[in-house]
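Remarks on the structure that follows.
With one protein chain held back, the other chains of the complex are shown just where they sit.
On to chain A.
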Amino acid sequence: MIHSVLIFNTSGTPRLIKFYTPLRSPELATVIPQKIFKLISSRPPGACNFLDVPDLDMTSQLNIASNDRICVVYRNYATLYFVFVIDGGESELGILDLIQVFVESLDKAFRNVCELDLVFHFDEVHAILAEIVQGGLVLETNVAEISQMVEEGFKARKASYAAANPLSLSGGVMGGSSRGGNSNVSSPLSSLQTPIGWLTERITGLNAR
């Protein structure tokens, strides 16, 4: 199963921390990402996407059987690292594909996702992840299906918000959006974008904001 999903940027700031397995102590929720970040960021370019180093002793920190081999699968997109911590029940390469699915789903939902989207909409990111992984098991791998569910969830929240705040002008969810109005978020499926597309967009996009 998947024990944890982490996103952090290239300077180590966490953008999403999710543990599906109880930790031995709550402090580890910040210690483990830091440790993984340190190890990942020191890897040479062109290295494989599996972090398999003796320095990382995950079994002693997660509440799991010690004979299970823990593997860290990660992928770097522009300024972000997407990290999945898995055990022998998952296929390493399969998870690598799943990260791609996750990123594509984010990209669809946010339309050219960038790091700032993850910062200001961390609840949305959690909602999207919840459509892909539930309780450490993979729920759905089809991007179209995921995006549809994400959109449904978003609409439901928007409707609920509108019903609760009849006077509010924007259909913002929990405090509104920061990204130049809600046009981005409210039409998450408006265009199909490749990850490469949003990679390049991101660099210009960040400056524009």
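Here, a residue touches a chain if its C-beta (ideal position, glycine included) is under 8 Å from a C-beta of that chain, and two chains touch if they have at least 3 such contacts; residues count from 1.
By definition in this document, contacts and distances are computed from a predicted model.
Enquirer: From the list "Protein YIPF", "Queuine tRNA-ribosyltransferase catalytic subunit 1", "AP-1 complex subunit gamma" or "AP-3 complex subunit delta", give the UniProt name belonging to the chain omitted from this structure.
Expert: "AP-3 complex subunit delta"
Enquirer: Spell out, residue by residue, where the missing chain touches chain A.
Expert: With respect to the unshown chain, the touching residues of chain A are 1, 10-12, 14, 16-18, 20, 22, 26-27, 29-30, 37-39, 41-55, 88-89, 91-94, 96-97, 119-120, 122-123, 126-127, 130, 134-142, 145, 149, 152-153, 156-161, 163-165, 173-178.
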